[in-house]
Each structure stands twice: as structure tokens, then as C-alpha cells.
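With one protein chain removed, the remaining protein chains of the complex are shown where they sit.
Chain lettering (A, B and C) follows the sequence in which the chains are written, and residue indices restart at 1 in each chain.
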Amino acid sequence: MMKPGTLILHVATRFLVPLQLLFSIFLLLRGHNEPGGGFIAGLVASGAFALYLFTFGAVMTRDLLRIDPRNLIGIGLFLGMISIFPAWFQGEAFLTSQWWPVALPGGNEIKLSTPLIFDIGVYFTVFGSVMLMLVALTETEER
Amino acid sequence: MSPEVALPIIVPLMTGTLTLLAWRSNILQKILSVLGSIALLISSIWLLVSVREQGHVVMYMGGWVAPYGITLVADMLSAIMVVLTAMMAVAIAIFSLSSAASSHERFGYYPLMHLLLAGVAGSFLTGDLFNLFVWFEVMLVASFALLILGGERAQMEGAVKYVTLNMLSSAIFLSAIGLLYGLVGTLNMADIAVKLSQVENTGLVDVIAVMFMVAFGIKAAAFPLFFWLPASYHTGPVAVSAIFAGLLTKVGVYALYRVFTLIFNQSPEFTHELLLWVAAFTMITGVLGAAAQFEFRRILSFHIVSQIGYMLLGLALFTPLAIIGGVFYIMHHIIVKTNLFLISGITHRLLGTYDLKKLGGLYKSRPFLSVLFLVPALSLAGLPPLSGFFAKFIVIRAGVEAEAWVVTGVALLVGLLTLYSMIKIWAEAFWKKLPDETDGSALAQPMTLSLTALYLPVILLAACTLFIGLNGQPIYLMAEFSAQQLMNPAGYIEAVLGVKP
Amino acid sequence: MQLSVLVIYLLAALTPWLYSKHQARTANILALLPAGLTLWFASHIPLIASGGILVHEYAWIPGLDISLTMVLDGLSLMFALLICGIGTFILIYAGSYLQGHKDLPRFLVVLLSFMASMLGLVLADNLITLFVFWELTSITSYMLIGFKHESAEARKAALQGLIVTVGGGLALLAGLIMLAGAGGSYSLQEIFNSSEVLSEHPLYVGMMICLLLGAFTKSAQFPFHFWLPNAMAAPTPVSAYLHSATMVKAGIYLMARLYPELGGTDFWINTLTSFGALTMLTGAFMAIRSTDLKKLLAYSTVMALGTLTLLLGLSTELAMMAFAAYLLAHSLYKGALFMLAGIVDHETGTRDVTQLGGLRKLMPVTAICTLIAAFSLAGLPPMFGFVAKELLLESLLAGPVGLLIILMVITSAIFVVIVAAVIALRPFFGRFVPQARTIHEAPKLMLAGPVVLTALSLFAGLLPGLTGQFITLPASMAVAGQPIDGYLSLWHGINLPLLLSIVSLAAGYALFRKWDTLRDSLRILNPIIERGPEAGYFRFMQGIVLVSEWQTRLLQNGSMRNYLRTIILTLVGVTGYALLWRYQVHWNWDVSVYLHEIVLVLILVSAAAAVCITGSRLGAVATMGAVGFSVALIFILFSAPDLGITQILVETLTVILLVLVLFRLPGFSSTSTPAERGRDAFVAILTGTLMTLLIMITIDVQIFPSISDYMIENSQPLAYGRNIVNVILVDYRALDTLGEIFVLALAALGVYAMIKFRPETEPGGNHYAGTLILPPKQVPEKHIVLSLDERKQLREEKKKADRLKAEAKAAAEKAEAEANELRVQTSEEAPPASTDESNLDKGTDSASDDQANKGGQ
Partner (left out) sequence: MEPIMAIVVGCLYAAAIYMMLRRSIVKLVIGLMLLSNAANLLIFTSAGMIRGAPPLIPVGAMQPEGMIADPLPQALILTAIVIAFGVLAFAVVLIHRAYNIIHTDNLDQMKDTDT
């Protein structure tokens, strides 16, 4: 049985988890240009939930996650697979990167691309995999 | 733009992903699994056809030309291996319809199976050394997870050995890649081949070559590195054993064939001579290991080891005919070995055991199954006119023509001992009277739908064995074509790099 | 001709269907086919007798020089006629011999397959095709010997026959490949027509040894003769057909076939004559020791096979004439005799000649046939056997052999007379020995074969010229490879062979009168015979099992550490060898280093060392963490920020995992002796040194620049990314990354399955998963004698088990209580107690270590 955390830990966790998640998304998006990327971001995100997991236990973590980790993995892998095909329709080799600049209202533009989709896929897979393992392990612990 | 070279990887990856997403419904997973494996078969045949027309089919993944990106390359050997993988995929998918326990299905049996296939196909098709490592890992981790499905004591013990020794192999492989990259600064196999051929001091190349030999030798279960195989193969669910037996070690063999024809061909008097001894000992230790066993799947497991020896012998002799023999042997062996494991699964369904002492009476009550067993069993022992005979004949002929008397003698003797083991199974499980303590009530069960699903792949694979035996010419031509390509790596290099070396 | 073989196979495949329609008559219907084929082959007699041959070409695997081309010449024709002709009667005979036997259809299938294979063997022109059929006869013979498959004796005999013949077959394969290599072709015709002088080829002796091994094992030559008598476990039709008239002659056929290419050398003459004579003598000698009718006949077959080998060895024209004649004569009378013996067995229920007597009144036809056939066996005029025997003696006396061999032959001839007399006289004449069942003449269908065959034997003897001209002389010429000017006749005038014949007959008959005492006195030789080749076979088979058990203990002994050590030492050994002996090691010590790096490196190394020495789990995890973080720092210091961050994150997660998992495991129990540790440390240091050396060399010899220059240049322009590592990951080498996320996903699935999977959640669901080798912690019964330590351990285990049981019981009760509560709420989460109960019903076979289940037990 996991010992219930102290009050400070509870509070800190509630505070830290969203922050960490935001940070992970930041890492994910800037990864193409600065250190970061799908892996690191995914690991940071799962770190956030790991903290939550140890503080509040498996059941609450599942509730917070809403979505089964297996589906997270599935979605991640599916995104990864999807990024293979757009190039095919362009008559190029599989996985050839495709870029679609989208104009943002502020006059800026953001480049959507298959590598980005791919990186998001990586993010979800890493996140889902780590969560699947940790939740399962903690559940046996609690049983 | 030739998508067929990537499809055999993408299709099972996609099937795996979709079955994973469908984890709540066993029925949906089953349907996806069968459809996916059929799609894999179609795409791999497409690949085979275009390889026959073009010689080499190349795709630069991500559009980055070799050697900068990852290149997928299919030559005849790869195409053959992929087609066989797909055939086994179909067989196992059908077999699993009835054999997979629904508890296994809920814990990812189908995704694991298809991702295993993706790993196998990826290993066959990649033209990049590090990418090969990645596909090896995909295959390995999938096989780890499949092996422990069921969570029984024997599985755990087997898995501990299997996982550890294979991880050791991966670490050696990775180290060797690192060293090789340090030397030549590239990962594309064709590029490595070009650059290594310019190296004057072949001694250093030999050192790296030997490291690869050990790494792949572990995967291929060669002597003296095979221990993980007999320790684990007989423990998993039977369909899993079957696909392992058919494909996994062959990936190691394939990798040896690839690197020791393409990359490390500078000093065959050292590397291939070493392989020759490895082959001889692999054959003999494997077959002797089986002689002491008295359990259906254990005997078969040890025989995988000894058969690997024949395949290595083909590579080690390093003559065109020997390579033909090796390739032929691989083709034959994948079909036959998978089939034998599947048959062991049927006997287990009927009598509830793999122990030869407790089996019996199958010839009396199930004559058709007996014939189905005899076909692959005698083929494995190399009796004519089945596929195994021609495979063995070519290898032995190559051995005689190369005047490698000792290994040829060993190969012949091992054939006899293989027959001895197969006959042992036949005499004990089929001919012998059903022992009183064994519950034979399931023996007389009628051909239900679920039993048909078990029989169907066995019949198909036995038909393949017979077909190769009775009409070996097309198979021989394919093997000859691939041997030509393997013995002349210039064609491969040109196809990948676009320049004549 | 291909068609003739194929048709028989097809018919074999159709037999079960035919049997379901026609039941008992099936065999007779099937017999129509070989009968028709006999006629078809007979229609070619004029062509062949006039010196022609018939060739049908057909391709099979041209790439390997394997064709299905078939050739009919004198030798093949004679064999084909025997196979189909005798086969016809055997089928009829078998149909009635095994009437009503439930396995009759299977028997007929195999018998027909054998017939087709044998026919293919004698017709094949291609060496490999010949070998294919050769092996097919072995395997069909195996199935037939083991017909009574539920008897261990039959299985053993079948295995013996198979191992011996297939073992020889493998040698034959090697020999054939050498022959083809030397002769330049796989076609017998082409080898025959080529100008190569094979007997001067450097591989001649090796190839001969291999080929003869094949031929000798198949044709039961000494010292491989032992399998043939044991093969009499087969039903009598099989013995009559395979083990006397046809299959065992395959080896003889092969030698005859190869005679034109390989024969006539000193090696050939010496080997064949000596082994032939030895086999003759062995067969004849063993025959007179036996009392079982079939054994008698089997050994006399061995003797005949020896004779044929001897004749081939003589290598003269006369010998070839004798060879063909003897072969024909033997097939005719031996087939008949076996069928007759089968009839006696069938009607009386015994084959022991000492238990038989005076049957001639009850079974007159059988008696007469046996007498005539035995006359042929003994070589009495006017039987064809006499013609053959005269030729044999004549060619022997004129042949290139020493006195010893002649003496051996004559001794055998005397023994054979005894055998013939025993077979013909003992059961039918003398005092009637009453039997358990009422005896009457055999059914007509069973008698058809023997009657026709003995009649043929008689006619051939009476008309030797005709038989010679149309059947045996073309065969002799095919063997000799050249025309032979000769003819067969019954009467050669009074000469030495005739005298020898008469002497041997007289001596034989005289000894027959004292047969019973002779047998007794021969018993003193038993110890020698028991040490004969058959004992060698058993020792060989035993040896294989012993060696394999020894090898398994040595290599596959279950000890993971041995496996690891072996693999690592292999790696170190071969790589080290290649490194030190094939490469001149040199490196540079160009070191520039900062203090903080030294400190970091020292921390890393000492942490690694601490991992090895620490005795506590906490220490191990902490030091492992230190190693990981030091590595991360190295990454960061040396320009790899992404790596550093990833390493730190991964290391953190790993530590979490270790904490979650390892602390539920027991502490380290240090049980290794210092010696063991020293040995392992030695292995470890060797490996470390090797890797260090390898790295040193690589950093010294960087031969080519890296391809990454291209990636660096194009990262921003083409891939729009400034973090080159990430660009490589998601673009240049995205396929690697794709594979990698699949690895991660797979690992997660595996972990999940491992943790959550409970076979018990579904009783029987795991039935097909695998066999449980040993139920957990069950002490095998064989360990009755336990050492003190073991007993202590056992006691402790028992205590522990008891404790666990009590705990589990409490837990189960609790679970049940909970389940009762939960059942109202949800059915998914809690393990329902009913599952446990159903496990109980299932009994102990679904062994599991789950506590709930333990509580149940």
C-alpha cells in the first residue's frame, strides 16, 4: 500500500503537474529547433503523471488521465504511421517530409509538417508507454 | 518510387497499430489480423515480382538519397524472405483463430504478433546497419512479450535466459556498429561496403567482422552461442513457438548472409573458414542435443539449431552453388519448421501434452494428421522427394565440389540423426498405442470449425513442402538468382548508391 | 514409363476411396494395374532382346541437372518384369492374407507406393532421381515393417532397417555426387557414353566406398546383414516382395548398373568378391541355426544377395550371365517360398519348423509347390536354380579369386541344401505334429502366386535357352555394357561344377539328417554372434543417446551463467584473436583533458565499481543512478544536450521502476566463493580490456569522414530545423525513430501483460499456452535420500508454505467477503470468488503460484 502523501506534496503536485505538462508541450513544439522533441517532451509529461501517481495512487491517476494508456499508445503509433503517407500522394518516397505553412491571424505563420505530426506521435507513444507501465506496476503495488 | 519495398514493413506496422487500438474487441482483432496478414502476403508477392523484373528494388525513405537517409533495399534474398514471412503470417493468423486463448488476445497477442512480423520484415528489407539494429529490437521486444504470454513458471525461466542473452547480443551488435561508424563514418551497408573495400589493412575489418559474426551468431543460434533457444522456444504458446521457430533465427542467418557477402568479403580465408567450423559444430551439437530429448517441442527446438548449421554451411563454403543451397535451405526450413510446431500444437489440442511418453495412438485414430506430420518431418530429415532433400542435396553437392570432406560428412551424418529424431516422434506419438494414463477422449472429436482452423495452415504448409519437392525448378531459379546477386555485391551497391563501385 | 510409375502412385492415393467401395475385393482390383504393366513391359521384350533400348525424356529440375528421364534396357526390363509380375500376385495374396484387417487399405497404399518407387528406381536414368526412388523404397519399407505398429518389437525392427538403409543411402548420395562430378554428368547414359576413365579418377576409391556403403546396406551385405532378418516383423506379403524379391536387390541393381563405369578394377574385384563371399557364408550359416521359417528364408536371402555381389565382383562375361540367371531364379523361388511359408503360418499359426510336420496330406498344393521351389533353391535339375548354380560355379572356378573364396562358396552351397531340405521336408513330411487349430488348404487366391511362380521357375529351367535369350542375356549385356556371346542351357556335360554340385547336394542332405544335433552344437558359437554387427548397431544407437546426454549436461545445462560466460569468452576469444594476430595494434595517446572532466570520469568509474561491490539493493540503485547521471553529464559536457536531457529523464524513470520493483525482491544473498568471483572478474576484465583496445584503435584510425556533414549542411535549408539531432530523428532517420517508438510501445504492452495477466481469470483459458515442466516447488520423488542441508531446506519450505497457506486462506476469505460486496456493484474489477472455486475443480494441473489458488489447495 502506498502511504498517503503529505499535505505539502499534495498541494505541490496539484500545482506542478499542469506546469510540467505545459512545459512538455513547449519542449515538444520547439524540439525541431532547440534541444527537446518528442521523446524528451513525452518523458517530461510522463514524469508529471508519475508524480501524480505516487501522490494520489493509480485509481485517481486513471481518472485524471481519462483515456486508457493503451489508447494513448495506439494514437501515438497511429500518428507516427500517418506521417508516412502524405508523401505518397505527392509521388515521393514514404516519410518524405511535407510542409504546410498556415498563416496565423497575427500576421505570423506556423509551419505544419509531417515531422511535426510524427513528433507528436512520438510524444504520445512515449507518454502512453511509460504511463501504461507505471500505472500497472502501481496497481499491483496497491492490491 | 516503388512502394512495394516499404509496404511489407508498413502493412504489419499498421495492422499492429490497428489491432492495438481495437484491444477491446477480440473479434475485431481477429478479423484485422487475418486481413493484415493477407495484405502482407499480397504486398510481399508484389515485391517479389518486381525484384524478379528489376533485380534490386530501392527506396530512399524520407527522400534522402543514400547514404544519408535510410534506404530500403530488396534483392532476391530479401524478397524471398519477406514472402516466406508473409506466408507464415497467414498460417499463424489462421492457426491463432482457434489456438489463441482469449486471455492472450486481451493482452495484446495480435499487436505483438504483427509487430514481430514488422520487425522481421524490416530486418530483411533495410539497407542500413543501424536501422537493422532497430528492427532487430522491434522483433526482439515483441518476441519477449509473446514469450511470456501465459505467465507460467517455465515461460518465466525461459524468458529470463532468452531476454538476457538476446540483450547481450544486441549490445554486442550496437558496439560493433559504433566501432564501424567510428572507422568509416557511415551506416548505409552499400556505402560501408564501398569504403571498406578501399581499406588496405583488412585485419581491422576482420576484427569488426568477427564482432558482427558473434552478434548475429547469437540471434541465429549458432554454436557455441545457441543456449537461449533450446531453453525458451518450447515454453511459449504454440503458435508463438511456431513463428519463432520459423522466422527469428532466420533473421540472424539472413543478417550473416547479408553482411558476409556484401560488407565483409575481403578475407574469406579467415572469416568464412571460421564460419565453416561454426557450421559444423552447430549441426552436430544441435542434432545431438535433440537425441536426448523426449518432448515434442524440445526435439524440434534443438533441431532448429542443427538446421541453422546447414544454412551457415552454405554461406561458409562461399561458392555460388553453396549459396544457392543455403538460400534453398532457408526457404525450406522456414516452412517445414513452422509446420512441425503447428502440428505439435494440434497433438497438444488432442492429447493435452507434448511429452512423447504420454502421447500415442495418433496414427490409429488420426491417419490424415499422421500424413501431415510425415511430410514436414521427413522433409526436415532430408528424405526425397520433399523440399528438404533438395536443400540438403545442393548444400552437400557444394560441399563435395568444394572438397570440404569433414563438414560434408558431418552434414550427412546429421541428416541421419535428424531422421532418427523425427522417427522417434513418429514412433512414440503416432505409432505407439495410447498410454493408459493419457486421456484420449479428445482424440475422437469430430472436425469442428475450430479444429479446421488448426488443420488448414498445416495442410497449406505441407502442400508447399510437397510442391517444392515435386516441382523444385522455380524455387531453384529463385535461389540461383539470389545467389548470383549475393556473390556479386556490385549490383547491390550500384542499385543503392547509383554509381558503379 | 514415367506414366507407369505415376499411375501406381495415383492408384495408391485412390486406394482408401476404392476400399470404401469394394472392401475385400480392393486388392484384386488393384492387382490389375501391375498385371497390365507387366504385359506392357513384356511387349518390349523383342525390342530389348534385339539390343535396343527405350528412352523417355522428361525434365524435372534442369538447374540441378535432375531429370526424370527413364531408360529401359535389359537390366531394367528384367527388374521391371519382376516388380510388376510378382507385385501382381503379392497384391492378390495380401488381400486375402490380411482379409478383414482394419489397416488393410493403409497397407495397400504403402505397398503400391513401394511398387512405384521400386519401378522408378530401376527405370531412372538420372543419378539423383534414382536416389530419390531409392530413399522412397526405404521409407515405404519402414512403414511396412512397422505395420504392426503397436508392437514395440516391430517398431524397433522398422527403425533398425530404416537407420541402416538410410544411413547407407546418405553415403550413397555423397558417392553419387562424386560420381557425377567425375563423370561430368548426372545421367547414367551420358556417364556411360563419356570418354572419362573413372577408374583412374583421384576420387575413385572414395567414391566407390561411398557407393558400396549404400549398396551394401540396402542389399544386406555383411556386416549390415542384420536388419534383414529383423525386418521379418513385417507381414509375410511384405517379406516376400520387399525383403526377398525386390527391394533388397536394389543395392545389387545399383552395383550392376554402375559396373560398366566403375567395375573391373582390382579394388572392385577384391571388395565385391570378398564381401560377397563373406555375406554368403554368414547368411547360409545363420540360416541353418534358425528354426523360424521366415528367418530361415531371410538368411538364405542374405546368402543369395552375397552370391549376387560375388558374381558382380568376378567381372567376367560368364559371371554376368550367371548373375542375371541367378537373380531371376532367386526372385522366382524366394517369392514363392515366402508366400508358402506365409500360408503355413496363416493356417497353422506357427512358423517354427520344429513344431511342424506331416502337413502334406492336409495341404497338398502347398506341399508340392514348396518342394518344387526348394528344389530350385537347392539347385536341383531341372529347375532354373540349377542352371544358375551351374553357371555360378563355372564362373567362380574360371574367375579371378582365391581358393578361400571358392571354399566359402562351396560351404555355403552345402548349407543351402540343408536349408532347402528343412523348408521343404520338415513341415510337410515326417510325423504329423498336431496343431491348435484345424488345418486345411489355403484359399485359392493365396495359392495363385506360389503356383505361378514355381511354375515359372520350372518352365524357365526346362527352357533355359528361351529364358536366356529374352530375359537374362539382355540383362547380362546391360550389366557388362557390351554384347555377350553365350546361351543358357540345362546340361553342360560332366564337368567340375557338376561334380561340385553333386558333392554339395550329397553333403547337404547328409547334414540335414543330423540338423537337430548340428543346431545344438552350433550354440557354442552364440557368444561370438552376440558380439556381431547387430550388437555394434545397438551400441552405436546407445552411444548417440549417451553422447547427447553428456553433451546436454556439458552445454545446455540450464545454468544461465555458464551460457553467458561461454558467449562472452567466445566473443573475447575470436575478436581478440583477430585483433592481436591479424592486426598490428597501434594507437596515439593524444590526451587533452580538464580537471572537472577527470573528476567526473573518476566518479563514473568508482560508481561502476561500487555497483559491483555493494551488498545492498539501495546501494546498488543509488550507485546505478550515479553512473547514469555521470554519463548524462559527459553527454552535456561534450556537446550533446539532447542526449544529456534524455539520459537524465530516462535515468530518473529507471530509478522509479527499480524502486517499484526491486524492493519487493529479497536482498542479495552473496553465495559466490572468492574463486568464482575471481574467475568472473577475470572474464569481465578481459572483456573490458578488449573493448578499450577496440575503441583506442577506432579513434586512432578514422579512415573516412562522416556522412553527417551532409546532414549538417542541409538541416536548415531542406528540413527547416535548427536542432540537427532532432532533424535526424524525425526526418533523416525517421524510420529508426518509428521503429523505436514501436519498441517502446511493445515493451509497455509486454510489461502490462506480464503484470496483469492472470491465467486464473479464465479457467482453462491458458490450456494451450505451454506445458508446465514442474509444478512449483514440487519435490521429485527420486530425491528420497536427502542430505542434511536439503532436509533442513525442505522443512523450512514446508513451514513457509504452511504459513503462506494460512495467509492465503485468510486472504481468500477476505476476498470472498469483498467480492460478495463488490458483486453488487461491479463485475469487472474484483476477482470473483467463484473463479477460485472453479479452479479447485480443475485440480492441480493448472498450477499457479497465485496465492488465491494456493489457498484453495
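As a working rule, a contact is a pair of C-beta atoms (placed from the backbone, for glycine too) under 8 Å apart; a residue touches a chain by one contact, two chains touch by 3 or more.
Keep in mind that what you see is a predicted model, and the values were worked out from it rather than measured.
Here is the thing to keep in mind: the chain we left out touches A, B, C in the whole complex.
The chain not shown here is touched by just one of C:29, C:439, C:455 or C:560, and that residue is C:560. Touching the chain that is not shown, out of B:95, B:110, B:181 or B:363: B:181 (per the contact rule at the top).
Residues 33-35, 39, 126, 129, 133, 137 are the ones on chain A that touch the missing chain. Chain B meets the missing chain through residues 130, 133-134, 137, 140-141, 144-145, 148, 151-154, 156-161, 163-164, 167-168, 170-171, 174-175, 177-179, 181-182, 187, 227, 230-232, 234-235.
On the side of chain C, touch with the chain left out of the figure occurs at residues 552-553, 556-561, 564-565, 568, 587-593, 597-598, 601, 604-605, 608-609, 611-612, 617, 620, 624, 627-628, 631, 634-635, 637-643, 646-647, 650, 653-654, 657-658, 661-662, 664-666, 668-669, 671-672, 680-681, 683-685, 687-692, 695-696, 698-699, 702, 706-708, 711-713, 715-717, 722-725, 728-729, 732-733, 736-737, 740, 743-744, 746-748, 750-751, 754-755, 773-774, 776-777, 849.
One rule holds in what follows: only the chains that are shown with their structure count from here on.
Our note on geometry: chain B versus chain C, Cα centroid distance of 23 Å, whole angstroms. With centres set at the average Cα position, the gap from chain A to chain C is 58 Å.
Inter-chain centre distance (chain A to chain B, centres taken as mean C-alpha positions): 36 Å. Residues of chain B in contact with at least two other chains: 13, 16, 20, 61-62. Listed for chain A are residues 70, 73, 77, 81, 84, 95, 97, each touching two or more other chains. Chain contact summary for the complex, chain C toward chain B: residues 59-64, 66, 106, 128, 131-132, 135-136, 139, 142, 146, 149-150, 152, 155, 158-159, 162-163, 166-167, 170-171, 173-174, 177-178, 181, 544-545, 547-549, 551-552, 555-556, 558, 560, 563-564, 566-568, 570-571, 574-575, 577-579, 582-584, 691, 694-695, 697-699, 701-708, 710-711, 731-736, 738-740, 742-743, 745-747, 749-750, 752-754, 756-759, 761-762, 765-774, 776, 847-849.
Across the complex, chain B is touched by residues 70-71, 73-75, 77-78, 81, 84, 87-88, 91-97 of chain A.
Residue ranges of chain C in contact with chain A, taken from their complex: 641-642, 645-646, 649-650, 652-653, 656-657, 660-661, 719-723, 726-727, 729-731, 734-735, 737-738, 741-742, 744-745, 747-749, 751-752, 755-756.
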